[in-house]
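Take this structure, written in C-alpha coordinates, and hold onto it; I'll ask about it next.
Every protein chain of the complex appears in place save one, which is left out.
Order of writing sets the labels: A, B and C. Residues in every chain begin at 1.
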(Lines give C-alpha, C1' and ligand atoms only; values in the text may rest on other atoms or scores of the structure.)
Protein backbone atom coordinates (compact mmCIF):
# COMPACT_ATOMS: atom_id res chain seq x y z
CA UNK A 1 0.00 0.00 0.00
CA UNK A 2 1.08 3.54 -0.59
CA UNK A 3 -0.24 4.89 2.71
CA UNK A 4 0.23 3.92 6.34
CA UNK A 5 -2.22 5.17 8.95
CA UNK A 6 -2.04 4.57 12.72
CA UNK A 7 -4.44 5.78 15.41
CA UNK A 8 -3.51 6.15 19.10
CA UNK A 9 -5.55 7.40 22.01
CA UNK A 10 -3.29 9.49 24.25
CA UNK A 11 -4.44 11.29 27.41
CA UNK A 12 -4.21 14.71 25.70
CA UNK A 13 -5.58 13.79 22.28
CA UNK A 14 -6.27 11.15 19.70
CA UNK A 15 -3.31 11.06 17.34
CA UNK A 16 -3.58 9.81 13.78
CA UNK A 17 -0.14 9.34 12.21
CA UNK A 18 0.12 9.15 8.45
CA UNK A 19 2.96 7.92 6.26
CA UNK A 20 3.44 7.59 2.52
CA UNK A 21 1.40 9.18 -0.24
CA UNK A 22 -2.00 10.71 0.49
CA UNK A 23 -3.59 10.84 -2.95
CA UNK A 24 -6.77 9.96 -4.77
CA UNK A 25 -5.80 6.29 -4.49
CA UNK A 26 -5.05 6.18 -0.79
CA UNK A 27 -7.19 8.91 0.78
CA UNK A 28 -10.26 6.67 1.18
CA UNK A 29 -8.18 4.64 3.64
CA UNK A 30 -7.29 7.79 5.58
CA UNK A 31 -10.93 8.89 5.54
CA UNK A 32 -11.93 5.55 7.07
CA UNK A 33 -9.38 5.85 9.85
CA UNK A 34 -10.41 9.44 10.61
CA UNK A 35 -14.08 8.45 10.62
CA UNK A 36 -13.55 6.27 13.68
CA UNK A 37 -12.13 9.22 15.60
CA UNK A 38 -14.75 11.65 14.30
CA UNK A 39 -17.67 9.33 15.04
CA UNK A 40 -16.39 9.18 18.60
CA UNK A 41 -16.37 13.01 18.62
CA UNK A 42 -12.88 13.18 20.09
CA UNK A 43 -12.29 16.62 21.64
CA UNK A 44 -8.80 16.97 20.36
CA UNK A 45 -7.57 15.30 17.18
CA UNK A 46 -3.92 15.57 16.17
CA UNK A 47 -2.91 14.44 12.69
CA UNK A 48 0.83 13.74 12.58
CA UNK A 49 1.92 14.03 8.97
CA UNK A 50 5.59 13.37 9.68
CA UNK A 51 5.73 10.41 7.31
CA UNK A 52 3.83 11.96 4.43
CA UNK A 53 5.90 12.31 1.26
CA UNK A 54 3.14 13.41 -1.10
CA UNK A 55 -0.30 15.00 -0.79
CA UNK A 56 -2.73 15.90 -3.57
CA UNK A 57 -6.09 17.70 -3.61
CA UNK A 58 -7.89 14.50 -2.59
CA UNK A 59 -5.73 14.36 0.50
CA UNK A 60 -6.47 18.02 1.22
CA UNK A 61 -10.20 17.34 0.69
CA UNK A 62 -10.10 14.50 3.20
CA UNK A 63 -8.47 16.76 5.78
CA UNK A 64 -10.88 19.65 5.13
CA UNK A 65 -13.77 17.24 5.58
CA UNK A 66 -12.35 16.13 8.91
CA UNK A 67 -11.79 19.72 10.01
CA UNK A 68 -15.37 20.68 9.22
CA UNK A 69 -16.72 17.70 11.14
CA UNK A 70 -14.56 18.48 14.16
CA UNK A 71 -15.67 22.11 14.06
CA UNK A 72 -19.32 20.99 13.82
CA UNK A 73 -19.07 19.37 17.25
CA UNK A 74 -16.77 22.10 18.62
CA UNK A 75 -13.67 19.94 18.84
CA UNK A 76 -10.10 20.85 17.88
CA UNK A 77 -8.08 19.51 14.96
CA UNK A 78 -4.35 20.15 14.71
CA UNK A 79 -1.84 19.10 12.09
CA UNK A 80 1.83 18.64 12.86
CA UNK A 81 5.16 17.56 11.40
CA UNK A 82 4.48 18.67 7.85
CA UNK A 83 7.53 18.54 5.59
CA UNK A 84 8.36 21.74 3.70
CA UNK A 85 7.03 20.11 0.55
CA UNK A 86 3.70 19.10 2.10
CA UNK A 87 3.30 22.46 3.84
CA UNK A 88 3.92 24.06 0.46
CA UNK A 89 0.84 22.35 -0.98
CA UNK A 90 -1.30 23.65 1.91
CA UNK A 91 0.06 27.14 1.28
CA UNK A 92 -0.75 26.98 -2.44
CA UNK A 93 -4.40 26.50 -1.48
CA UNK A 94 -4.32 29.02 1.40
CA UNK A 95 -5.07 26.15 3.76
CA UNK A 96 -2.24 27.07 6.10
CA UNK A 97 -4.62 29.80 7.30
CA UNK A 98 -7.52 27.42 7.77
CA UNK A 99 -5.79 24.63 9.65
CA UNK A 100 -4.02 24.92 12.96
CA UNK A 101 -0.54 23.70 12.05
CA UNK A 102 2.19 22.96 14.60
CA UNK A 103 5.80 22.10 13.89
CA UNK A 104 6.09 19.22 16.33
CA UNK A 105 3.80 16.64 17.80
CA UNK A 106 4.60 17.92 21.28
CA UNK A 107 3.42 21.40 20.31
CA UNK A 108 0.24 19.97 18.79
CA UNK A 109 -0.51 17.98 21.95
CA UNK A 110 -0.07 21.11 24.06
CA UNK A 111 -2.32 23.22 21.85
CA UNK B 1 24.83 9.74 -13.39
CA UNK B 2 23.78 6.18 -12.81
CA UNK B 3 27.27 4.87 -12.07
CA UNK B 4 30.04 5.90 -9.71
CA UNK B 5 33.59 4.68 -10.32
CA UNK B 6 36.63 5.32 -8.11
CA UNK B 7 40.20 4.14 -8.63
CA UNK B 8 42.78 3.83 -5.81
CA UNK B 9 46.35 2.62 -5.92
CA UNK B 10 47.01 0.58 -2.78
CA UNK B 11 50.30 -1.18 -2.00
CA UNK B 12 48.74 -4.61 -2.65
CA UNK B 13 46.63 -3.76 -5.71
CA UNK B 14 44.85 -1.17 -7.74
CA UNK B 15 41.24 -1.10 -6.54
CA UNK B 16 38.40 0.11 -8.74
CA UNK B 17 35.19 0.56 -6.72
CA UNK B 18 31.91 0.72 -8.57
CA UNK B 19 28.52 1.92 -7.42
CA UNK B 20 25.11 2.19 -9.07
CA UNK B 21 23.95 0.57 -12.27
CA UNK B 22 26.44 -0.98 -14.69
CA UNK B 23 24.44 -1.16 -17.89
CA UNK B 24 24.66 -0.32 -21.59
CA UNK B 25 24.33 3.36 -20.65
CA UNK B 26 27.01 3.52 -18.00
CA UNK B 27 29.51 0.79 -18.89
CA UNK B 28 31.52 3.02 -21.27
CA UNK B 29 32.41 5.10 -18.21
CA UNK B 30 33.56 1.97 -16.36
CA UNK B 31 35.55 0.85 -19.40
CA UNK B 32 37.32 4.22 -19.45
CA UNK B 33 38.26 3.97 -15.80
CA UNK B 34 39.51 0.39 -16.20
CA UNK B 35 41.53 1.35 -19.28
CA UNK B 36 43.78 3.58 -17.19
CA UNK B 37 44.63 0.67 -14.89
CA UNK B 38 45.01 -1.80 -17.77
CA UNK B 39 47.21 0.51 -19.84
CA UNK B 40 49.47 0.72 -16.79
CA UNK B 41 49.50 -3.12 -16.74
CA UNK B 42 48.83 -3.23 -13.03
CA UNK B 43 49.83 -6.62 -11.64
CA UNK B 44 46.84 -6.97 -9.40
CA UNK B 45 43.48 -5.36 -10.14
CA UNK B 46 40.64 -5.62 -7.64
CA UNK B 47 37.16 -4.53 -8.71
CA UNK B 48 35.01 -3.83 -5.67
CA UNK B 49 31.39 -4.14 -6.73
CA UNK B 50 29.96 -3.46 -3.28
CA UNK B 51 27.89 -0.53 -4.49
CA UNK B 52 26.55 -2.14 -7.65
CA UNK B 53 22.77 -2.52 -7.65
CA UNK B 54 22.31 -3.67 -11.23
CA UNK B 55 24.46 -5.27 -13.92
CA UNK B 56 23.49 -6.22 -17.46
CA UNK B 57 25.31 -8.06 -20.26
CA UNK B 58 27.14 -4.86 -21.26
CA UNK B 59 28.51 -4.66 -17.75
CA UNK B 60 29.56 -8.29 -17.94
CA UNK B 61 31.17 -7.66 -21.34
CA UNK B 62 33.18 -4.78 -19.92
CA UNK B 63 34.47 -6.99 -17.11
CA UNK B 64 35.27 -9.91 -19.45
CA UNK B 65 37.22 -7.51 -21.66
CA UNK B 66 39.20 -6.34 -18.64
CA UNK B 67 39.85 -9.92 -17.53
CA UNK B 68 41.16 -10.91 -20.94
CA UNK B 69 43.47 -7.89 -21.06
CA UNK B 70 44.84 -8.63 -17.59
CA UNK B 71 45.39 -12.26 -18.52
CA UNK B 72 47.18 -11.17 -21.72
CA UNK B 73 49.90 -9.49 -19.66
CA UNK B 74 49.80 -12.20 -16.94
CA UNK B 75 48.25 -10.00 -14.27
CA UNK B 76 45.50 -10.92 -11.80
CA UNK B 77 41.95 -9.61 -11.73
CA UNK B 78 39.70 -10.23 -8.74
CA UNK B 79 36.12 -9.20 -8.10
CA UNK B 80 34.73 -8.70 -4.62
CA UNK B 81 31.68 -7.62 -2.64
CA UNK B 82 29.10 -8.80 -5.15
CA UNK B 83 25.53 -8.67 -3.82
CA UNK B 84 23.52 -11.88 -4.12
CA UNK B 85 21.60 -10.30 -6.99
CA UNK B 86 24.71 -9.30 -8.94
CA UNK B 87 26.43 -12.63 -8.26
CA UNK B 88 23.27 -14.28 -9.58
CA UNK B 89 23.75 -12.61 -12.97
CA UNK B 90 27.34 -13.89 -13.14
CA UNK B 91 26.10 -17.37 -12.32
CA UNK B 92 23.44 -17.28 -15.03
CA UNK B 93 26.25 -16.81 -17.55
CA UNK B 94 28.64 -19.29 -15.88
CA UNK B 95 31.00 -16.39 -15.27
CA UNK B 96 31.40 -17.26 -11.60
CA UNK B 97 33.75 -19.98 -12.89
CA UNK B 98 35.72 -17.61 -15.10
CA UNK B 99 36.29 -14.77 -12.66
CA UNK B 100 38.09 -15.01 -9.35
CA UNK B 101 35.40 -13.79 -6.98
CA UNK B 102 36.03 -12.99 -3.30
CA UNK B 103 33.46 -12.12 -0.68
CA UNK B 104 35.32 -9.20 0.86
CA UNK B 105 37.79 -6.61 -0.29
CA UNK B 106 40.28 -7.85 2.31
CA UNK B 107 40.13 -11.34 0.84
CA UNK B 108 40.60 -9.95 -2.67
CA UNK B 109 43.63 -7.93 -1.60
CA UNK B 110 45.17 -11.04 -0.05
CA UNK B 111 44.54 -13.18 -3.11
CA UNK C 1 2.76 6.85 -31.09
CA UNK C 2 4.55 9.88 -29.75
CA UNK C 3 7.46 11.36 -31.60
CA UNK C 4 10.23 9.56 -29.76
CA UNK C 5 12.63 12.44 -30.23
CA UNK C 6 10.56 14.36 -27.74
CA UNK C 7 10.78 12.08 -24.77
CA UNK C 8 8.51 9.40 -23.52
CA UNK C 9 4.88 8.48 -23.90
CA UNK C 10 2.89 6.32 -21.51
CA UNK C 11 -0.62 4.92 -21.74
CA UNK C 12 -2.19 3.88 -18.45
CA UNK C 13 -5.67 2.71 -17.59
CA UNK C 14 -7.81 5.25 -15.75
CA UNK C 15 -7.04 3.47 -12.50
CA UNK C 16 -5.88 5.55 -9.54
CA UNK C 17 -3.44 2.84 -8.48
CA UNK C 18 -1.24 3.77 -11.47
CA UNK C 19 -0.61 7.32 -10.27
CA UNK C 20 2.09 6.36 -7.81
CA UNK C 21 4.13 4.51 -10.50
CA UNK C 22 3.66 7.49 -12.79
CA UNK C 23 5.00 9.85 -10.12
CA UNK C 24 8.06 7.65 -9.73
CA UNK C 25 8.58 7.69 -13.48
CA UNK C 26 8.25 11.48 -13.52
CA UNK C 27 11.04 11.78 -10.94
CA UNK C 28 13.30 9.71 -13.18
CA UNK C 29 12.45 11.56 -16.39
CA UNK C 30 12.78 14.89 -14.62
CA UNK C 31 16.29 13.89 -13.55
CA UNK C 32 17.16 13.09 -17.17
CA UNK C 33 15.76 16.46 -18.19
CA UNK C 34 17.78 18.24 -15.51
CA UNK C 35 14.75 19.42 -13.58
CA UNK C 36 15.35 20.31 -9.94
CA UNK C 37 13.89 17.86 -7.39
CA UNK C 38 11.42 20.43 -6.05
CA UNK C 39 10.27 21.26 -9.56
CA UNK C 40 9.86 17.56 -10.25
CA UNK C 41 7.62 17.25 -7.17
CA UNK C 42 5.46 20.01 -8.55
CA UNK C 43 5.14 18.23 -11.88
CA UNK C 44 4.17 15.07 -9.96
CA UNK C 45 1.40 17.01 -8.24
CA UNK C 46 0.13 18.61 -11.45
CA UNK C 47 0.04 15.27 -13.30
CA UNK C 48 -1.74 13.57 -10.40
CA UNK C 49 -4.39 16.31 -10.43
CA UNK C 50 -4.74 16.24 -14.20
CA UNK C 51 -5.18 12.46 -14.28
CA UNK C 52 -7.54 12.50 -11.30
CA UNK C 53 -9.75 14.97 -13.15
CA UNK C 54 -9.77 12.80 -16.28
CA UNK C 55 -10.68 9.75 -14.19
CA UNK C 56 -13.46 11.51 -12.28
CA UNK C 57 -14.89 14.06 -14.69
CA UNK C 58 -14.20 12.54 -18.10
CA UNK C 59 -14.41 8.80 -17.39
CA UNK C 60 -16.87 8.93 -14.43
CA UNK C 61 -14.49 6.87 -12.29
CA UNK C 62 -14.33 3.95 -14.70
CA UNK C 63 -10.93 2.39 -14.13
CA UNK C 64 -10.36 0.88 -17.56
CA UNK C 65 -10.30 3.74 -20.02
CA UNK C 66 -7.01 4.91 -21.54
CA UNK C 67 -5.07 7.98 -20.50
CA UNK C 68 -2.06 9.01 -22.59
CA UNK C 69 0.78 10.87 -20.93
CA UNK C 70 3.49 12.43 -23.05
CA UNK C 71 6.62 13.86 -21.46
CA UNK C 72 8.91 16.05 -23.50
CA UNK C 73 11.78 18.33 -22.75
CA UNK C 74 13.66 20.76 -24.91
CA UNK C 75 15.09 24.25 -24.73
CA UNK C 76 14.73 24.64 -20.99
CA UNK C 77 11.08 23.57 -20.86
CA UNK C 78 9.62 20.39 -19.41
CA UNK C 79 6.26 19.58 -20.96
CA UNK C 80 3.59 17.07 -20.00
CA UNK C 81 0.52 16.35 -22.08
CA UNK C 82 -2.46 14.39 -20.75
CA UNK C 83 -4.84 13.12 -23.43
CA UNK C 84 -8.18 11.48 -22.81
CA UNK C 85 -10.61 9.69 -25.13
CA UNK C 86 -13.76 11.35 -23.84
CA UNK C 87 -15.68 14.36 -25.08
CA UNK C 88 -13.92 17.68 -25.35
CA UNK C 89 -15.00 19.96 -22.55
CA UNK C 90 -15.26 23.72 -22.89
CA UNK C 91 -12.07 24.89 -21.11
CA UNK C 92 -13.92 27.87 -19.59
CA UNK C 93 -15.89 25.36 -17.50
CA UNK C 94 -12.76 23.82 -16.03
CA UNK C 95 -11.95 25.83 -12.97
CA UNK C 96 -11.49 25.40 -9.25
CA UNK C 97 -13.61 26.96 -6.54
CA UNK C 98 -12.60 30.34 -5.06
CA UNK C 99 -10.00 29.60 -2.39
CA UNK C 100 -11.99 31.29 0.37
CA UNK C 101 -15.06 29.11 -0.13
CA UNK C 102 -13.46 26.34 1.88
CA UNK C 103 -14.95 22.90 1.24
CA UNK C 104 -13.60 19.45 0.44
CA UNK C 105 -12.67 19.36 -3.26
CA UNK C 106 -12.44 21.95 -5.98
CA UNK C 107 -8.70 22.60 -5.74
CA UNK C 108 -7.11 20.44 -8.43
CA UNK C 109 -7.03 22.90 -11.31
CA UNK C 110 -5.87 25.66 -8.98
CA UNK C 111 -2.90 23.56 -7.83
CA UNK C 112 -1.96 22.73 -11.42
CA UNK C 113 -2.01 26.40 -12.34
CA UNK C 114 0.05 27.34 -9.30
CA UNK C 115 2.85 24.84 -9.81
CA UNK C 116 3.12 24.91 -13.60
CA UNK C 117 4.07 27.89 -15.75
CA UNK C 118 1.47 27.11 -18.39
CA UNK C 119 -1.75 25.05 -18.30
CA UNK C 120 -3.75 24.76 -21.54
CA UNK C 121 -6.75 22.67 -22.53
CA UNK C 122 -7.26 21.94 -26.23
CA UNK C 123 -9.21 19.43 -28.33
CA UNK C 124 -6.99 16.57 -29.48
CA UNK C 125 -7.05 15.07 -32.96
CA UNK C 126 -9.54 12.34 -31.95
CA UNK C 127 -11.96 14.75 -30.27
CA UNK C 128 -10.97 14.24 -26.66
CA UNK C 129 -9.35 16.70 -24.29
CA UNK C 130 -5.64 17.43 -24.27
CA UNK C 131 -4.19 19.09 -21.19
CA UNK C 132 -0.74 20.54 -21.84
CA UNK C 133 1.33 21.77 -18.92
CA UNK C 134 4.74 23.37 -19.16
CA UNK C 135 7.38 24.15 -16.61
CA UNK C 136 10.47 26.18 -17.31
CA UNK C 137 13.74 24.87 -15.94
CA UNK C 138 14.83 27.38 -13.35
CA UNK C 139 18.36 28.64 -12.86
CA UNK C 140 19.80 27.60 -16.23
CA UNK C 141 23.30 27.80 -14.83
CA UNK C 142 22.71 25.09 -12.26
CA UNK C 143 20.28 22.91 -14.11
CA UNK C 144 20.45 21.19 -17.43
CA UNK C 145 20.26 17.78 -19.00
CA UNK C 146 22.23 15.05 -17.29
CA UNK C 147 24.03 14.48 -20.55
CA UNK C 148 24.01 16.45 -23.75
CA UNK C 149 22.25 13.76 -25.70
CA UNK C 150 19.55 13.40 -23.06
CA UNK C 151 18.55 16.98 -23.48
CA UNK C 152 16.41 16.56 -26.54
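To be clear about the criterion, a contact is a pair of C-beta atoms (placed from the backbone, for glycine too) under 8 Å apart; a residue touches a chain by one contact, two chains touch by 3 or more.
Keep in mind it's a predicted model, so treat the numbers as computed, not measured.
In the entire assembly, the chain absent from the figure touches the shown chains B, C. Residue in contact with the omitted chain (choice from B:4, B:57, B:76 or B:100): B:57. Considering the whole complex, the residue from B:10, B:36, B:72 or B:92 that touches the absent chain is B:92. Residues of subunit C in contact with the chain left out of this view: 1-2, 4-5, 7-15, 17-18, 20-21, 24-25, 28-29, 32, 63-68, 146-147, 149-150, 152.
Subunit B residues in contact with the hidden partner, per the touch definition given at the top, are 2, 21, 23-25, 54, 56-58, 60-62, 64-65, 68, 85, 89, 92-95, 98.
Here is the rule we use: only the chains that are shown with their structure count from here on.
Centre-to-centre separation between subunit A and subunit C, using Cα means, comes to 27 Å. Centroids of subunit A and subunit B (each the mean of its C-alpha atoms) stand 50 Å apart. A separation of 41 Å divides the Cα centre of subunit B from that of subunit C.
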